[in-house]
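Just one protein chain is left out here, and the rest sit where they should.
Every chain is named by a letter (A and B) in the order it is written, and numbering of its residues begins at 1.
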Amino acid sequence: MARTKQKRLIIRTSILVVLVAAIVYTIYTSATKEKIEVLGIGDEAPNFKLVDLDGEEHRLSDYKGQGVFLNFWGTWCKPCAKEMPAMDRQYEVFKDQGVQTLAVNIAQSDFEVQRFTDQYGLDFPVVIDKTKSVMEAYNINPLPTTMLINSEGKIEKIITGEMTEQDIASFMELIKPE
Amino acid sequence: MTLVSISGNLLFIAFVCYLVATLFFGGAVKGSKTETTNFEKRWGRIGIVVTIIGFISNLGYFVTRWIAAGHAPVSNLFEFTTAFGMMIVGAFILIYFLYKTPLLGLFALPIAIIIIGFASMFPRDINPLIPALKSYWLYIHVITAALGESILAMSAVAGLIYLTKNIDLTKKSKQRFWLEAVMFTLVLTLGFVAASSTFKFMDYEASFNYIDKEQKAEEITYDMPPIFGMNEYEALTPGTMEPLAETPPIVNAKKLTTVTWSLIFGIVLYGLIRLIIRKPISALLQPLAKKANSQLMDEIGYRAVLIGFPVFTLGALIFAMIWAQEAWSRFWGWDPKEVWALITWLFYAAFLHLRLSKGWQGEKSAWLAVIGFIIIMFNLIAVNLIIAGLHSYA
Partner (left out) sequence: MNKIICACGHENPEGTVLCGNCGRPLTEEAENLKLVDMRYEGSARRSQTYNKSIVDKIWNFFSSVRVGVWLIVIILVAAAIGTILPQVLYVPATVEADIAAYYERVYGTFGKIYYELGLSDLYGSWWFQTLIGMLGISLIVASLDRVIPLYKSLKKQRTRRHESFMKRQRLFAIGENKLGEETLTRSEQKLTELGYHVKREDGAVLGERGRFSRWGPYINHLGLIIFLFGVMLRALPGFYVDETMWIREGETRAIPETPGFYLESKEFILETYDKDQADDVFDEAIDRVGTIASNYQTDVVLYKKPEDALPGQTDKLEEVKKDSIQVNEPLKFDGFAVYQMDFRLDELRTMHFDLSNKASGESLGELSIDLVEPETHYDLGNGAEVELLRYYPDFSGFEDGEPQTKSPVPNNPAFLVKMTTPETPEGETSFVAIKQTVEPFGENEFKLEFKNVDTRDVSGLTIRKDKTLWILALGGLIFMIGVAQGSYWNHRRIWIHETKDGRLAVAAHTNKNWLNVKKDLDAVTEAASLPPYDDQQDLEALEEKKDGEKSS
């Protein structure tokens, strides 16, 4: 008698616990769904191939062994414009320390991108993602977004929003190869 | 004669047949206590024959209109509501052959008549299908849903008869009040029909400019004298009534005016009826309802839900979800029409549980059946005309 009572208690408890856990999990995930990133820290940064304004190809894999400061931007995005000069200066500082900078423009015309780089005197390579495929691969939503990729090709950090020059310097420092 | 006009005539014939059949059913019921003498049987038989003739004519309207339009005639409010009325008659015929109750016809046919009358107040022109409706799911989903709803409607008819018979109308009570309220609502619907017909007959039109809720300038044409004016209205048609009040932008003053006129006509109509018959409508109908066997009405009410609930689920939910997935990429979007279909489904599920598990029979069950029908009507009328959404093709 006590044994069947015991068995019943176990069965009932387990059923209830499983059900409640499943429901809580579902509600929690659906509440936080928008904030879950498809690509997260520690993931391997997807390789890609894009062409810059001089017609040269850039692959992420070209920079293997170095840190990559990957910035996604557009000319209409004011914070992007604001941080570009700082980015340029820090690029100069770190490019011989093993940190490369690559700016990916989201599907704008060659004209606009060229004018922009001329206006700000940008020296780092700027490529245009005409079909937005790299943007999709990296699941970029707001601009500016910067991906910090370390020398092993993994994502170290994801930054959305404007960066100060100090921020940029410290981020580049972060992905300096050992 | 074009196919369209033949179609319209057939509908009219059906309408008249239902009216005549109602009279015959009334006669069949009015006889002696047990509805079993030859006199009543004959009247009942004539009644059902006339009903069937009307139904065949109604089907004829449906088929000819289908051929003329090139698609199933269930694509706008007029077409759908007319089909719904037709199916209510069909459901009644089915139940009549199972249970042989002319009294059911006396209550069911007038409701079908009111519904078809209501439908006729809306634009009747045949319109070509918009892209979203171009699918065979139009037939499958809409027709099955209408069928399910009409069977469920029969439970409300049986419930109404049960209530009319069993509520003590000599004493003041909540039940007595609400029963008469149901009758009043039916008269209000007639009020809408009366108001629309009167002003249509007068060819009334009044146009206005106004500012809508998005601060855009728009134009609107009323087909009834404008009791309420739109937000910041400006009259365009000379010689029409000056609105008594202006409404804020989120309120559609034209619809409010239509509702108000229906209320006015309905109340006047109800008042006249009360004056003539000198008692509540339920009291007028009670002697007729008393002929019914309560147990039988209860059984019919319950069986109608049992038969109709699966059909309704299939048509209004399952087929609807399949079609929504194909057309709108998501099988459920919580838009008002979908939500109210779900509410209807949940309500009848609650009905069945209360009946089967909690023993809610008799009067409780009858009230639930009537409420269920009100929810269906709300979905048809309020959700289509007032709460707009992806779904309202009115």
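Details
Rule of thumb we're sticking to: a contact is a pair of C-beta atoms (placed from the backbone, for glycine too) under 8 Å apart; a residue touches a chain by one contact, two chains touch by 3 or more.
Not measured: the values here are computed from a predicted model.
In the complete assembly, the contact with the undisplayed chain comes from B:L342, out of B:I93, B:L186, B:L342 or B:L385. Residue B:A69 is the one among B:L11, B:A69, B:L163 or B:L380 that touches the chain not shown.
Although one chain is not drawn, its touching partners on chain B can still be listed: residues 4, 68-70, 98-99, 123, 125-132, 134-135, 137, 213-214, 248-250, 293-295, 299, 302-303, 306-307, 309-310, 313-314, 318, 321, 325-331, 333-336, 339-340, 342-343, 346-347, 349-350, 353-354, 356-359, 383, 387, 389. Annotation for chain A: contacts to the undisplayed chain at residues 1, 5, 8-9, 12-13, 15-16, 19-20, 22-23, 25-27, 29-31, 33, 36, 38, 46-50, 59, 74-76, 106-112, 114-115, 127, 129-137.
The rule is short, and it goes like this: only the chains that are shown with their structure count from here on.
One finds 58 Å separating the Cα centroids of chain A and chain B.
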